[in-house]
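See structure below.
The other protein chains are all here in position, but one chain of the complex has been omitted.
Then we have chain A:
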Amino acid sequence: MAILELRNIYKTYNPTKEDKGEILDNINLSIEEGEFVAIVGFSGSGKTTLVNLINGLLKPTEGEVIFKGKPVEDTSHERGVIFQNYSLLPWLTVYQNIDMAIQEAFPKASKQEKDVRVKEHVEMVGLTHALNKYPKELSGGMRQRVSVARALSMNPEMIIMDEPLGALDALTRGNLQDEILKIWEVNKRTALLITNDVDEAMYMADRIIPLKPGPNATLGPEFKINIERPRNKTALNDNEEYKKTRLEIIEYLMDLGEQQAAKSTSSYELPDLQPKDFRWDAN
């Protein structure tokens, strides 16, 4: 049985107005337990709205989000979220940021158990040396690691990542991809990754689903990535299967982009402007 199901999701921010400004339309998705799914889309295509529908911050205008057989009404500790902009609280240290999540997720645990759990997760992302630092003293990559540790410390059954590596440089990005995969492989939680990077999606996910750009964004056909784990980045480049799928996805996205561009140019009316000569000798 699927752990997460989206059924005919339709989302708009102003349902009563003439210009509805639809964000998402006709979204159907089903994710199996233990699966790693990536949704790839252009910026502005409604990816964050989709994530917020799944984690419970937003409610769909129509349709249903089903998690473990029950409709999603609110946020839950069972779905850990990693935000794009880290969203650490700047007035709390690394320890306190994670401790806050654990306090809420395990209210009955003893003080010592909580302490152990915080330290365990900080160690898991390799930040034990920065335990008592404030977020502003950390680099972007380190902050995102804290955010990962915070999401995982609540022991969620599913991790939702909203462009988690979008704001990082290429090198840090590569490292963090590996780390997230390593952590994921330990207990194979269900994972949903939202990204705009096809290579990142292909390296990490079992299945890639493109999100057609909004308004009225909807999901495109899925692409399966049948490459054995652990994957090796350098070896991937020579893998025929990888090359073929990558080409397919990119062609599909490029086509979408072109269609979008063709649609939008037709509505412009160019102003009637003539160049004028302002040189000295012109008069």
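Rule of thumb we're sticking to: a contact is a pair of C-beta atoms (placed from the backbone, for glycine too) under 8 Å apart; a residue touches a chain by one contact, two chains touch by 3 or more; residues count from 1.
Note that in this section contacts and distances are computed from a predicted model.
J.: One chain of this complex is missing from the view, so tell me which of "Phosphoribosylformylglycinamidine synthase subunit PurS", "Membrane protein", "Aspartyl/glutamyl-tRNA(Asn/Gln) amidotransferase subunit C" or "ABC transporter permease" is its UniProt name.
T.: So, among "Phosphoribosylformylglycinamidine synthase subunit PurS", "Membrane protein", "Aspartyl/glutamyl-tRNA(Asn/Gln) amidotransferase subunit C" or "ABC transporter permease", the name matching the hidden chain's UniProt entry is "ABC transporter permease".
J.: Taking the full complex into account, find the residue in A:77, A:188, A:229 or A:243 that is in contact with the omitted chain.
T.: Only one of A:77, A:188, A:229 or A:243 touches the chain omitted from view, namely A:77.
J.: Pick out which of A:38, A:154, A:176 or A:211 touches the chain that's been left out of the picture.
T.: Hidden-chain contact among the options goes to A:154.
J.: In the full complex, which residues of chain A touch the absent chain?
T.: So the residues of chain A touching the missing chain come out as 55-57, 75-77, 80-81, 83, 85, 87, 89-92, 100-101, 103-105, 134, 150, 154.
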